[in-house]
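Yeah, one chain of the complex is gone here, protein chain that is, but the others are all in their spots.
Labels run A, B and C following the written order; every chain starts at residue 1.
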Amino acid sequence: MALTGVTRPGHVQLKMVDLEAGIRFYRDVLGLEETGRDAAGRVYFKTWDERDHSSVILRQADEAGLDFFGFKVLDEATLDQLEKDLQAYGVETQRKPKGDLLETGERVQFKIPSGHTIELYATKTQVDAPYGQQDPKPYTAASDRGIAPIRLDHALLYGPNVDKVLDLFTNVLGFHLTEYVTLPNSDEKGALWLACSNKAHDIAFVGHPEPGRLHHVSFLLDSWDRVLRAADIMALNGVPVDIGPTRHGITRGGTIYAWDPSGNRFETFMGGSAPYPDWKPIRWTWEGLGEGGGLDVAHRKLHDTFLTVVT
Amino acid sequence: MALTGVTRPGHVQLKMVDLEAGIRFYRDVLGLEETGRDAAGRVYFKTWDERDHSSVILRQADEAGLDFFGFKVLDEATLDQLEKDLQAYGVETQRKPKGDLLETGERVQFKIPSGHTIELYATKTQVDAPYGQQDPKPYTAASDRGIAPIRLDHALLYGPNVDKVLDLFTNVLGFHLTEYVTLPNSDEKGALWLACSNKAHDIAFVGHPEPGRLHHVSFLLDSWDRVLRAADIMALNGVPVDIGPTRHGITRGGTIYAWDPSGNRFETFMGGSAPYPDWKPIRWTWEGLGEGGGLDVAHRKLHDTFLTVVT
Amino acid sequence: MALTGVTRPGHVQLKMVDLEAGIRFYRDVLGLEETGRDAAGRVYFKTWDERDHSSVILRQADEAGLDFFGFKVLDEATLDQLEKDLQAYGVETQRKPKGDLLETGERVQFKIPSGHTIELYATKTQVDAPYGQQDPKPYTAASDRGIAPIRLDHALLYGPNVDKVLDLFTNVLGFHLTEYVTLPNSDEKGALWLACSNKAHDIAFVGHPEPGRLHHVSFLLDSWDRVLRAADIMALNGVPVDIGPTRHGITRGGTIYAWDPSGNRFETFMGGSAPYPDWKPIRWTWEGLGEGGGLDVAHRKLHDTFLTVVT
Partner (left out) sequence: MALTGVTRPGHVQLKMVDLEAGIRFYRDVLGLEETGRDAAGRVYFKTWDERDHSSVILRQADEAGLDFFGFKVLDEATLDQLEKDLQAYGVETQRKPKGDLLETGERVQFKIPSGHTIELYATKTQVDAPYGQQDPKPYTAASDRGIAPIRLDHALLYGPNVDKVLDLFTNVLGFHLTEYVTLPNSDEKGALWLACSNKAHDIAFVGHPEPGRLHHVSFLLDSWDRVLRAADIMALNGVPVDIGPTRHGITRGGTIYAWDPSGNRFETFMGGSAPYPDWKPIRWTWEGLGEGGGLDVAHRKLHDTFLTVVT
């Protein structure tokens, strides 16, 4: 199989300081479909076009932030092998039982050097295409309910030990580096964009003194027109916006950064390049990240919030 | 590595009944960059955003059509393994020497049951990003030279033995089936969309009595706006158009089918779904292909040319 | 006042062979808002962004077609003056009383040499902007209900005496000619695009032996992306499509021609040039209309239905 190992971002569990406000936002403004609630009070969502039971899980908490980010792997044998590979690499792993997350099989959870909890799993109940598995039409009512992203696309995480994260993701988990930022006057990498597919990125990291921080969770839109529509819907609903609409020089994708009601940043993203593992990663200098448009092609500056506001 | 085995469509060699007209078309109208000519008189091209030396190769011939379609594999070890796997499966393979194609390593060539020549290779000279490897800008003059596709995206091939092709591509080459069409009143597959990535397809096949036929080679555009711009540029240059602008129900991509000066069909394509190997393939009935909008969402009919005009 | 006289297409009354099917189509598929029903059984609609009470009026009839096409003029004094000008020109006019159409003032109705009934009126109850008159947001739920056009944009009418229609519209009603088609091997005009604004056209005519025929009523969309969305929604609802998505060379607008349930053609239109009265009209030869892309830039042919299917 050409696509093996880790196939994609599968789910993210987010902490809500006001769960009800979070539910309203993710369901009515972002336009996700609520797919279940569990005994622990967690609420599950998926985008209209995703085929797995859920991709976003919300829970009530005292502060905002990320509980864990999960990747779906090809199958259970792959899960077993990656668990062994992680352990052999020196990473402590923990099996979460089947059903601990609704409609989800066993998960292998572990902490990475940046302080984040990552998990792998192979099994989640699948649903039919939103328009059916036979002779589907490309449009359904769900296509325009709220911002209506296509899928959970990636996350950007902040924490220490970016070099160790790079080693773990490329040498154990099979990701490849697509773009990176070097620290001022240095060849040391300060930020990483990593893919397990031919997307511009499936996960990204920025070096940060505090471990385990979330910069943003990203949702894919179809077009730059849909990014403007997202801005319109954010305005209608009073969603605070951080950056954009603009293009990132890094990944070349169109973007808006904004905040959910708990203060977790999310992104509505479109486009982006489609690099392959054999492509030379693009290097961004620290100046390139800011004045060079790596973060914001239109404004070519390093917005303060980019480096300082995380949950 | 999560992306392994066959990574992507790499190059296509096309037969031109008028090579000079073909060069003018692929260079000036489609807007590819000419990257070399070899002793055999072949002319090499790449899109502005591709990182390998070449993706389209033209040669003078007595009739139009496809010489071969080549996939790039991860590395030379993968090439060796896939060669062995093909032989073990009973496919006769032939090594083409390094340099037989400009700036390209050894290629493993073989015939598939549909009568097409497919080849695999691991090595092709890489070039920098069009805008440079450090602090690039997203736009260059090349971004708007002609239709200016981003990449060679896929091909649709016509020939017999679709069921055997499916077995070979999924069980030996590691592709997964994303969508398929069944024959009238039958569960037998008459057409296949296959991917080695999370694209909607990297290669597709339609059952056809004549072996080795080319339906179209497809080039990726950024947006539906760029598809309209492609139509405008086709009009300016008198390029005959077959179908579109429209959306395919199959793959959900935006499209124009048109013909190069030798009569080889090409596609300017955008969007499309992004299925994963674990997604259930979408089934299209024969009626779904036509009246159901599988081919043409706007017109929902089976255009005659779709089944009859190939090279 | 710089915008005087006839300001815009205001309303169209269409004949439905199945009124209920028509209501469902214009309301649920095209996405107009139903604004009233009158004693005669007529049903009134407006687009989400129009400020007048109604722009589309449907009535039950034995056959499809156009009852009349109405233009809103600046004010009642203008209406009186234009009535006198028409009469002085030799056109018989008829006053329709206030309230004959819901929420509409007196209308001056007359037949033009192509056999169509045109009417002028100055008064129609106005409504607030869909999002309010103060500090509005650009998006409302109505923005995405069905195809959701912005406005009734223009109509294309078929009938005899195109030269006389041109004289009447330019010399009495104050329109200017923006583009025209000449008959084969002739300087005689066979088709006219006329504007009373800086739109590409507010009304158009094609010469035809039968008087009073409707080719299509056109509705404006925001973008080419919205034209594709319209195609998707047409597919979802089984709306038969005639031509497009494509660009018209004439007007440069993006288009789909399709048919309502009674067989009246409608258009979903975007873009288009913005000529002024002092611009030289663009001339299209008969070949230019077809092979030159005047009708269809992508396909550059004179579709049979364009000249033959009218209601």
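By definition in this document, contacts are C-beta pairs under 8 Å (C-beta built on N, C-alpha and C of every residue); 3 or more make two chains touch, one makes a residue touch a chain.
Small disclaimer: the values here were computed from a predicted structure and weren't measured.
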Of the residues listed, C:R27, C:K199 or C:R265, which one is in contact with the missing chain?
C:K199
Can you tell me which of B:T182, B:S223, B:T285 or B:T311 touches the chain that was removed from the display?
B:S223
Note that chain C touches the absent chain at residues 1-8, 49, 51, 72, 74, 126, 128-129, 133-138, 150-151, 173-176, 196-199, 222-224, 247, 249, 252, 271, 273-280, 282-285, 287-288, 292-294, 297
Note that chain B touches the chain not displayed via residues 137-140, 143-144, 223, 225-226, 229, 232-233, 235-236
On chain A, the omitted chain is touched by residues 224-225, 228, 231-232, 234-235, 241, 244-247, 249, 254, 256, 293, 297-300
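Please note the rule applied: only the chains that are shown with their structure count from here on.
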Touching both chain A and chain B, which chains are there?
C
Go ahead and note the Å separation of the Cα centroids belonging to chain B and chain C.
43
Could you say which residues in chain C touch two or more other chains, in rising order?
225, 232, 235
